[in-house]
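Yeah, one chain of the complex is gone here, protein chain that is, but the others are all in their spots.
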Amino acid sequence: MSTAGLALGNGRPVTTALWQVLALPLLALLVWQVWALTLESDTRAPYPIKVLTTFLALTASGDLPSALLQSLGRVIAGFCFALLLGCGLGILMGANRKLRDSLDPIIEGFRPIAPMAILPIAILWFGTGTPAALSIVTYAAFFPLLVNTVHGISHVDPKLVRAATTMGLPRWRIMLRVLLPASLPSVVLGARLAMGVAWTAIIAAELAVGAKSGGGTSGGIGQMMFVFYAYSVDLNAIVVCMIVVGVVAMLGDRIFRAVERRLMPWRP
Amino acid sequence: MTDNPKLRLRGVSKRFEATRANGPTTAVADFSLNVANGEFVCIVGPSGCGKSTVLNMIAGLDAASAGSIEMDGRTITGPGADRGVMFQDYALMPWQTVEQNIGFGLEYGTPGEGMTPAQRAQRVRDYIELVGLNGSERKYPHQLSGGMRQRVALARLLANGPEVLLLDEPLGALDAQTRLILQVELLRIWGETLERSHRKTAIFITHDIEEAVFLGDRVIVMSSHPGRVKADILIDLPRPRQESLRMSARFGELTDRIWTLIRDEAYRAIGGGSPANTPTQEIRV
Partner (left out) sequence: MADARANLFSGRLPSEGGALSATKSPADGGVVAPARHRGAPAWLRRTGVVLRSYALFIAAWWLLAAWNGNPIQLPDPASVFNALVDLARDGELLEHTVVSSTRVVIALSIAVSLALPLGFAMGLSRRLESFVDPLVELLRPISGIAWIPLALFIFGVGNMLPIFIMVYVAFFPLLLNTVSGVRSVDRRLIDASRTMGVSRRAVLERVVIPASLPTVMVGFRLAFASAWAAVVAAELIGAPSGLGFAIEWYRQLLMSPKVFGFIALIGLVGFLFDSMLRALQRKLTPWHTGASA
């Protein structure tokens, strides 16, 4: 019996027809909508049409854009902190074996401790509000940046460094012209991963802080979601927020991938 | 040439459709070849001439675009255990031991049908002995050297008892010294000292001309773009082939002749001009 039909990595590019791409999602939407129609007319259950109208309403009223901006602002700020800390420490650890070996057990110890687990500490220190949320984001983004920077620097092909040495480059030049470019792919990968977890972390932090402070001063999409859950019980609005969260995550990822390609044209 | 060749390829050609990188290409065109039972035929040619494509078609892994391939008068339609293949990177199952790898076809494929487990185990042991891997039965491929992996692949090939052996640059991944040793080993294992009718038919692909002359009864020289038979050279060196043969005048003549046939193509294959174009003047510094 022939196994020629096995669609295993045979290298041929796959072109998917547009209708195939849309088929299942549209079907899911349709089923969802139809199911909602079978419920009572004043049901709380979310369904596609209502989600759409809620989205338009929230955008028009400015609630959604302002919450989004708040969350984005925090995520970018937290990400920048983490960039400084993570890459800075990463370069030091990457270039120095002793430092790396000493700090590595601590880093590994913190890895299984999720950003959310740090939240209570953050609240103890900063109260419920932006600083707490920011610290969670920084914590979340720190590790991918650190780990990938260390990996990038420490895995620079030693032969490249040796070649540069034999051409008489001074150490600082080697750092600048060999180590940094060579480790750039790893660092950018770390940045992309960090952005992903940072975005998740800010939503989580805002959600949790919102839950604890009774929808108070934290703001942002996460907190808005909690308000829609606990106060107005507007499930359609919750779904709108979920979709926005997803879209932003996807866009962020795409942007970083484009940056990756731009910064490193020598990569295949 | 006998009237009943073991393998007959008639006007075989292979076209590949356009991909994102290239337009449609004809890898092999009008390739014809008859191989007698028990013959060891080597196919040489520059890189990209389509040698592996021809082998894949004989193995049944690829279908010919035109022409016919027959074994014992029957057209080949797909892969089967009657034509065993040895791949350049050995294709050993990494999660299986040497024993399990050699016995894979016996266990799950057609060669082992009708055999009891005890018979299969014995057969595996016999071939481990034949290729000289005693003591390594329980090892995994990642624990073996390149030369040892090659022998596992060979043992697996033979244990399945194919009528025809198809070998795609089996020694290509080895260093030069190991390769020389294994060439002699290969001939021994193939059964060089047996009578012609008791040997297995073998098709051996290589880019190493000396290897081809050392091993084969015949050497088929292929041209490239598209691949076809450029020459069919009989190797009249005595068997069993001795190391000393490599130094003999006749050996030198044969390799020279083949290289002359290939040379221009080889230059073109590496993106340069022909030897006539390369500068002959000294460059003064």
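Labels A and B are assigned to the chains in the order they are written; within every chain, residues are numbered from 1.
Keep in mind that, in the parts below, a contact is a pair of C-beta atoms (placed from the backbone, for glycine too) under 8 Å apart; a residue touches a chain by one contact, two chains touch by 3 or more.
Fair warning: this is a prediction, and the values are worked out from it, not measured in the lab.
Only one residue from A:Ala77, A:Leu184, A:Ala249 or A:Leu263 touches the chain missing from this view: A:Ala249.
Only one of A:Arg97, A:Arg173 or A:Arg261 touches the absent chain when the whole complex is considered: A:Arg97. Counting over the whole complex, subunit B has residues 59-61, 78-81, 83-85, 87, 89, 91, 93-95, 104-105, 108-111, 140-142, 160 touching the chain that is not drawn.
Along subunit A, the points of touch with the absent chain fall at residues 1-3, 6-10, 14, 16-17, 20-25, 28, 46, 93-98, 100-121, 123-125, 147, 150-151, 153-159, 161-162, 165, 171, 174, 179, 199-200, 203-204, 207-208, 211-212, 222, 225-226, 228-229, 233, 235, 238-239, 241-243, 245-247, 249-250, 253.
The definition used in the following text is that only the chains that are shown with their structure count from here on.
Centre to centre, using the average C-alpha position, subunit A and subunit B are separated by 51 Å.
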